[in-house]
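One protein chain is absent from this view; the other protein chains keep their places.
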Amino acid sequence: MFSSSAHRESWEQRRLDLHKLKTANHFSLFIVFGFFLFLLSNRVDELRVYQGASVAVFVIAISSIILLTGYSGQVSLGHGALMAIGAYGAAVARNELHIPIILALVVAVLLASVGGALLGAAAARLSGPYLAGTTLALAVGLPSLANQFAILGGEQGLVFDVGSPPTKLGADFTQYKWFFWIAALAALISMWLLSNILRSRYGRNWRAGRSNEVAAQLSGINTGRSKILAFTLSAGIAGLAGALLSMTIGTVSPSAFPLTLSFSLLTGAVLSGVSTLSGVMIGAVTLVAIPEIADVVANRIGSSENITTNLPGLMVSTLLILAVLFVPNGPVEQHRARTAKKAAKKKS
Amino acid sequence: MFTFINTTLIGITSGSIYALMAIAMVLVWRSTRVINFAQANMALLSTYFGYEAMIHANSFWIALPVAMVGGALFAAIIELVFMRLLVKRSTTGPIASVAPIIATLGLLGVIRAVVASIWGGADAHIQGPVSNTGYSIGKQTLVFSPLKLLILVTVVVLVLFLTLLFQKTNIGLALRASAYSPEIARLSGIKVDFVRTLGWSLAGAAGAVAGMFQTVNGSGTFSPDSIEFALLLVSGFIAAVIGGLESLVGAIIGGLLLGLVISFVLMYISGSLFFIAPFVILLIVLFIRPQGIMGAKAARLA
Partner (left out) sequence: MKAMNRRKLFSVSAVLAAASLVATAIPANAAEVGVTASEIKLGMTLPMTGTASLGYNKIPGAAKAYFDYLNANGGVNGRKITLIVKDDQYVPTQAVTKTNELILKDKVMALLAPLGTANVKAVASSVNPAKRGVPVLFVNTGFSGFADVKKYPTTYSILPSYIMEAKIMGKYIAENLSGKKVGLLYQDDDFGSDALAGFKAAGTNFTVKVPYASGSQSAATAAGWITKFKAAEVDVVILFGVTSASLYMLATAAALKYSPQWMIDSVGGDSTTLKLAGVPAGVLYNAIGFSPVPATTDLTDEYVKLFSDIYAKAVPGSAFDLNVLLGMNSAFMTAQALKAAGQNPTRKSLMAVLNTKGSTLFNSALSPVGYTGTSHVGLTGEWVGKYSPTGDLLPIGGIYTTYTTDSGAGAVVKSTYKRPAMPAKGLTN
């Protein structure tokens, strides 16, 4: 079959062409989606634009969990802390060095990556719950460090100002629309890069290491290095999300990175499908939309103040449980599994 | 001198309460291989059961068993209804490691919301059974009182009881077998499902004790948003991990170690390091022994 070299060449060539087509298709898909978002942002009211920026931030943050947990199989309960590193890095760099926003975001990614590399190296020998415990302790402890160093601004926080939108975009180009453009662009670029990385050799190594570490090692994969790489990359992405989160609230403070943020990221990843990058919008939109919907419902059906205060929390937690019980691999996988089953049934 | 003694005593008392919580988490882990993040709020619910008993019976020694039984029953129901369904739905793929965490986090929120709806407005107060006034040595008062002695004794008794249960009885053997190898255990006739529920019930009871003692050791008042119960969740888990999730003795060691180190750091370095200290302790312990102090070593690889 592969005896003649000419044959081999054309086979290789066909593989390359197919690969280029796939990448190009993905790229154009992202361009189209970006254009759609641009159209939308011009026509939707300001609250939705702000929420859109929040969704973009969550898309980036959740994708970091999908990488780390879905592909590399490591559970982190502390990605809030990694977001905090990115946020503080960006804010301090911008405030002290007066660098443009894009450089501040790069600083955020680099600093958080370093943190992730250190954490990954420390955590390389830890399994499941031990890793979870360590990252939990990090999530609880790291933000409190902001009170120890004056440059980090303490409890009231540092200002993180990305600047007003450029004047050539018009006088009524609101601040929130500017946030949305920056966050959405960052999300599109990072999603495109990430989806390519996940489909590359590195993504396959992570999946191999996750399914069966011994087998992966036997087939020549350095699982230790692979896991640390996953942590580093995941942390860098989380750092970007953290800096963008601070952009949307204009400040960086320890209370913006509570333990519940780390839990929310994990929740969003599960809702998206923990190893399904294409589902990441579902998780992000749910995280942003559900609290508001829960508030509205609670106010409508709540009879006493006690009920209206506690009902939103109840609804969100119940939704979580239902999602894990009935759609554990995420709606995208669920749909794929169902269509595959149907197709199989039709054949038989 | 007395500063040193008192710092040690403070560490031992807070450590023993962390140990109680860690015991609960270890019990759940050993019987069902799940980290139960809802444990602290289950303890909260049990404490409210105890509070109701206090109102009607006005005796701590009635309230405590009520809390324990209530906690055990509630935990059993959760295991029967909730965890079985969860395990059935998500045992394969990457979701397997994360699903129980998310599910128990959801449970944490549900329990909090329900507890707050029922008891939210009440000023819940539980009076301790014995005095919490410190013993005096001359003019100095120690941070040790009949109540703190009671807490220590209870922790020791509980661990002795549980260790005996695990090591010397058939049920204990069944518990250990079901955790390591449920299929084989089932094949040898062990009612694995009953054993898992038992594990959760014991954990529920231990959590109830932690909640009750935490409350009376403090100001006696608690609410759904008490700082104490929030701390209990994180500290209990970290203590369990330090000790190694496989061992009850490890849970005590982990709890005491955490309590003592935090106490000494706060006293001799700075009170501001309260939240970063557990992370450093954990990192150091797991660096030396990645499976915790008393944890079993992982199987040798190829």
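Letters are used for the chains, namely A and B, taken in the order the chains are written, and counting of residues starts over at 1 for each.
Here is the rule we go by: a contact is a pair of C-beta atoms (placed from the backbone, for glycine too) under 8 Å apart; a residue touches a chain by one contact, two chains touch by 3 or more.
Bear in mind the structure is a predicted one, so any value in this text is a computation, not a measurement.
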* Thinking of the whole complex, not just what is shown, which of B:Ala72, B:Val209 or B:Leu231 touches the missing chain? -> B:Leu231
* Structure fact -> Cross-chain touch to the chain not pictured, restricted to A:Asn95, A:Asn147, A:Gln217 or A:Gln334, is A:Asn147
* Of the residues A:Ala81, A:Leu245 or A:Ala269, which one touches the chain left out of the display? -> A:Leu245
* Structure fact -> chain A residues touching the chain left out here are 25, 28-29, 32-33, 35-36, 39-40, 43-47, 50-51, 54, 144, 147, 154-157, 159-161, 175, 245, 248-251, 253, 255-256, 258, 260-261, 291-292, 295, 305, 309-310, 312-313
* Asked: Which chain B residues would touch the chain omitted from the figure, given the whole complex?
  -> 2-3, 6-7, 10, 13-14, 112, 116, 121, 123, 125, 132-134, 136, 141, 143, 145, 217-221, 223-228, 230-231, 259, 263, 266-267, 270-275
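Basically, only the chains that are shown with their structure count from here on.
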* Structure fact -> In the complex, chain A touches chain B at residues 69-71, 73, 75, 77, 122, 125-130, 132-134, 136-138, 140-142, 144-145, 147-148, 210, 213-214, 217-218, 259, 263, 266-267, 269-270, 274-275, 306-307, 309-311, 313-314, 316-321, 324-326, 328-329
* **chain A contact footprint on chain B (complex, rising order)** => 29, 35, 82, 85-86, 89-90, 93-95, 97-99, 101-103, 105-110, 112-114, 116-117, 120-121, 234, 237-238, 240-241, 245, 272, 274-280, 282-283, 286-287, 290-292, 298, 301-302
